[in-house]
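I have a structure I would like to understand better, so I am pasting it below and will then ask my questions one at a time.
With one protein chain held back, the other chains of the complex are shown just where they sit.
Showing subunit A:
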């Protein structure tokens, strides 16, 4: 009874905390500007099925994709096991699903194989990060915290899987010894290997089984509440993020409607602009100027670094790193969100900081070739280029702070209709040489 009570309190407490965290994330995302991403639902479902469920883009690199698939399948399917643990915990039952009989044995057997594959996957992932030290896991934005974060997640998953398998092994041994409350149920193809390592006395085995059971469920509840502070949110957000993907060709950049009105009025004085909300300013200086989708992407990023690895600017030693753009956007968003929650009337006080300059430098922004390699590389359809473009727009249209040579180019386009200093009248001179 006491066990059930403790479990109930822990479970409800953890869920309440998780809901609180989720609400803050949702509110932070809502700090962004509106953008419609609900058209063409059929295409959106397809994108989500292929890219998030099917992990299509991961398979550009087959080896990590396979390891990731193990961990992903393990994570998805072991959640069924979690359901049993929660019911057992709340109602004081033991292996409540065991009444499913043969199917239960199949399930537990499958979970065990998956748990083993998750274990192997995570160990290899740790090796890649810490021993073979893959280049893309390093870089200026990969400061000690993001690297620790990644290792913590992998270690936590290894610990959870180890506890799950040890729990099953102890349970199995208790079943074989005919201990009371441990009726024969399930199949233990992997944890069976651990039997010789376990003691033979029933009370010790019960102790091990119970410890692992509590360790596993408390570990999962802690993990659930660690997620919002970690890079690991992609396990949930990859799904909405791919559903709300940009469905346009990657080469197409948004046309700013607010600019269209002004330009039309400039070209034709008799033009009366359509009523459109004029933005505070053009482009983005801080996270509130970005769209909610940009902000959702910042939370979705799991810092794998595939974007940075293919960035032509980054690989030739420039400061720009698309992963840093996403990480900075998230850090700034969390900072702004926390400021708002700390203030009296839930208002944002100017803290004298902004995404541009305090997080992302101009040197980074100007190094981009807009080649879309980062967008193509992202396994969950994150678009760092959109943020880069919005920051450029702010610098150019609000501050007139473009590099001098670009200002010259603007002048040429405006006056000569070409980015170089040639006269418009000479534009067809090449015909004469034909």
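As a working rule, contacts are C-beta pairs under 8 Å (C-beta built on N, C-alpha and C of every residue); 3 or more make two chains touch, one makes a residue touch a chain; residues count from 1.
By our rule, contacts and distances are computed from a predicted model.
Participant: When one chain of this assembly is omitted, its UniProt record names it as which of these: "Peptide ABC transporter permease", "Urease accessory protein UreD", "Anti-sigma factor antagonist" or "Cysteine-rich domain-containing protein"?
Facilitator: Protein name of the absent chain (UniProt record): "Cysteine-rich domain-containing protein".
Participant: In the full complex, which of A:203, A:269 or A:433 touches the chain missing from this view?
Facilitator: Answering carefully, the residue with contact to the hidden chain is A:433.
Participant: Which listed residue (A:50, A:140, A:183 or A:259) would be found touching the missing chain in the intact complex?
Facilitator: A:259
Participant: Among A:38, A:181, A:272 or A:316, single out the residue that touches the unshown chain.
Facilitator: A:316
Participant: Can you name the residues of subunit A that touch the chain not displayed here?
Facilitator: That gives, for subunit A, the contact residues 60, 248-253, 255-256, 259-260, 262-264, 266-267, 282-283, 310, 312-313, 315-320, 363, 366-373, 375-376, 389, 392-397, 402-403, 405-406, 408-410, 413-414, 417-420, 422, 424-431, 433-434.
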